[in-house]
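Subset of chains shown; positions unchanged.
Chain IDs A and B follow the sequence of writing; residue 1 opens each chain.
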Amino acid sequence: MHNTIEKATGKLGILTPGLGAVATTLIAGVEAVKKNLAQPVGSLTQMGNIRLGKKSENRNPKIKDFVPLADLHDIVFGGWDVYSDNVFEAALNAKVLEPMLLHAVRAELEAIKPMKAVFDQAYIANLHGDNVKQAATKADLAKAVMDDIENFKEANDCSRVVLVWCGSTEIYLEPSAVHQTLASFEEGLRNNDPAIAPSMIYAYAALKLGVPFMNGAPNLTCDIPALIELAKQTDTPIGGKDFKTGQTLMKTILAPGLQARALGVKGWFSSNILGNRDGYVLDHPDNFKTKEVSKLSVLEDILQPETNPELYGEIYHKVRINYYPPAGDNKESWDNIDIFGWLGYSMQIKINFLCRDSILAAPLVLDLALFSDLAKRAGMSGIQEWLSFYFKSPQTESGLHPEHDIFKQLIGLQNTLRQLMGEEIITHQGQDFDQDLVEASL
Amino acid sequence: MHNTIEKATGKLGILTPGLGAVATTLIAGVEAVKKNLAQPVGSLTQMGNIRLGKKSENRNPKIKDFVPLADLHDIVFGGWDVYSDNVFEAALNAKVLEPMLLHAVRAELEAIKPMKAVFDQAYIANLHGDNVKQAATKADLAKAVMDDIENFKEANDCSRVVLVWCGSTEIYLEPSAVHQTLASFEEGLRNNDPAIAPSMIYAYAALKLGVPFMNGAPNLTCDIPALIELAKQTDTPIGGKDFKTGQTLMKTILAPGLQARALGVKGWFSSNILGNRDGYVLDHPDNFKTKEVSKLSVLEDILQPETNPELYGEIYHKVRINYYPPAGDNKESWDNIDIFGWLGYSMQIKINFLCRDSILAAPLVLDLALFSDLAKRAGMSGIQEWLSFYFKSPQTESGLHPEHDIFKQLIGLQNTLRQLMGEEIITHQGQDFDQDLVEASL
């Protein structure tokens, strides 16, 4: 079966709409890794192992040695931004990585200059850049992006390209009529329908060309029927929404643990302070709304109040994001979790996560780029639910609840890889040992 | 297959060596639950559900409705302690539950008076009670315990009995010659060999009678070849060691999450403050040693430094337990975790768990009693690895690494139950969705 996967030969172009903190941290990081200056920690594709066969077989290859992924040396980066700073300048501004490190890959970063963005302040009030495309209609803008992609591919001699949205969070939009079919969407492009946000234009352009598109922000973007339709039409993988980092990552680790133990939850209060540009954009209530919706669904889907009303029927869940410049990119989260145990006695868990937002996000972009390229070569099209592992608010086939439990997401991802490569699926069934015991005893 | 499981008819006696904070919280709680005054939160057998079949089938029965467990109304409690307080008095002293609640079940608790203990201060320096058996040899003491069990069973009209060790933590002992075979152990009993701790005498007595024995403390107790041999001989389930609550519970939830994301760990500092009798016993270095060993192994087994030396090769792991009387039974833990991500950048996670020790432990005793009774009726003998979920330091067939990841432990437990009842094993394979996608795409 795996011999049907196309080889990862030639260069892979990774293009990001948005060359801000996350994207520049990714790019500088990959260049540093290529020079052996640092390790790609946090990237499953680069550092993670996968167990194959029985525990006793002791087969644990690195994932990158198991599935045919693009090699880091074959990657070429590019992108769009509303600011015209090159990647070196943008990375310095972002203040994520130490200047010393950036200087070590300065030439590579300076060479990457953002293409003009599809942008409209109506969707992000707190940004003011002028590296922006001008055109009469959204359809023209989409065309311009397609040209950008084709030109980049040619200029950089790429055999394949993928797009990962690393742009700011747009204002909250509900799916509406124009999003329902590809036809209505394309009409909307021509009519400049306000329900079509810039991010959707990039997604449309990519999918039209059969280029995989992954969405790291909580915007709808490709999570609308019209673009799912297009993805299927052009055999293209899509995925989203919102990189799962920081506080939400912790939530999807911890909540399954509480549930495992049948411990009740009566409140979960989450506060965040962050001081980077992302925080500044989210300081606007319309943009925060988009993020809030993405962050809130997580608990319910994991704890299943309907199955367990006595334990999870009355959770008060609140999420706050506070713009606090002294924190810079060092986002800090504070969770207070009110749980209860035996006879209803209450307890509290308090978690203070001193994280670095872009440090956590960058390797996810890399993995998503490499895995979506793999999916394309393996002929998997449409929504890639096996990549739910990476998202706060995983896109699913309509009607299905997303899986938020990070441990189940990981098993799903690994079993997908095993199946792709013709390896046996692992069940954790009876942990080998019980298996024997159970058999022995019956 | 499940028709081979004996029915849970008649009364089940739950006997605990040690009627301290945990055991009295269990007993008072079950009595309160029987009177509908409170809920048995934290008990998987009582509150937990199990998913059967495909996700779309929507079959999620409560575990107690799925497997044939003893009903709470059929349980009779008893136990041994070195102090002669009845369970009402002991529960009041323990200061775990509110006096009001204890008064509501006062009659039931007062009726339970501890049998005389097998005890020797050489193994627990900080205890001074006089409700203690006197006999010439350890063999005689074992005999006396067997008589206690038989008498209790008859007096209370029980069809089955189980023992769960809820006594204090004994001093650190390494397995030695006398523990290697049943023969040498029985000789040791007759010779008063100092390597045979009181807890081992209870375990021996139980197993000799075919009574399941579970160990909630970190003592060796039944984790020695001699008693494993005896368990097999008498077809009896055994399990241990050390109830997994509080900080270690959090560790086995969090560590798999960090590993899932390929995040590195360079230090983990764990501090605890607690002020109950358990804390006082652990204030003695010899007894702390036993607990420390139990708490330290967890990380290594989950993070697998040998497979991933770049991420986990140099973890500095330290655990401290501090006796601090103002905390009473409200154990409080504080963890500082030094992690690193993309390019080695460091981050910190700080967790402050304001827990209640006995509130977390009591439901585990209940589950272990009910599941070990089930195992006995299902003919499963020896070490019950599928109950690893409940232990800090799970007993395994010699030579095997224990599984510490709580999520894998839970899948193991659930699949064992499914298999016992003739249900299909669940694989989380491709999460249903991927399955289809993958198939569709190949």
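Operating definition for what follows: a contact is a pair of C-beta atoms (placed from the backbone, for glycine too) under 8 Å apart; a residue touches a chain by one contact, two chains touch by 3 or more.
Remember, predicted model here, so these are calculated numbers, not experimental data.
This homomeric assembly is drawn with 2 chains in place; in total, the structure file defines 4 copies of the chain.
Quick note on the criterion: only the chains that are shown with their structure count from here on.
Put simply, subunit A touches subunit B in their complex at residues 1, 4, 25, 29, 32-33, 38-44, 46-49, 60, 97, 101, 249-250, 252-254, 256-257, 260-264, 307-308, 310-311, 340-345, 347-356, 359-360, 362-363, 375, 378-386, 388-389, 396-397, 400, 403, 406-412, 415-416, 419-420, 425-431, 433-434, 437-438, 441-442.
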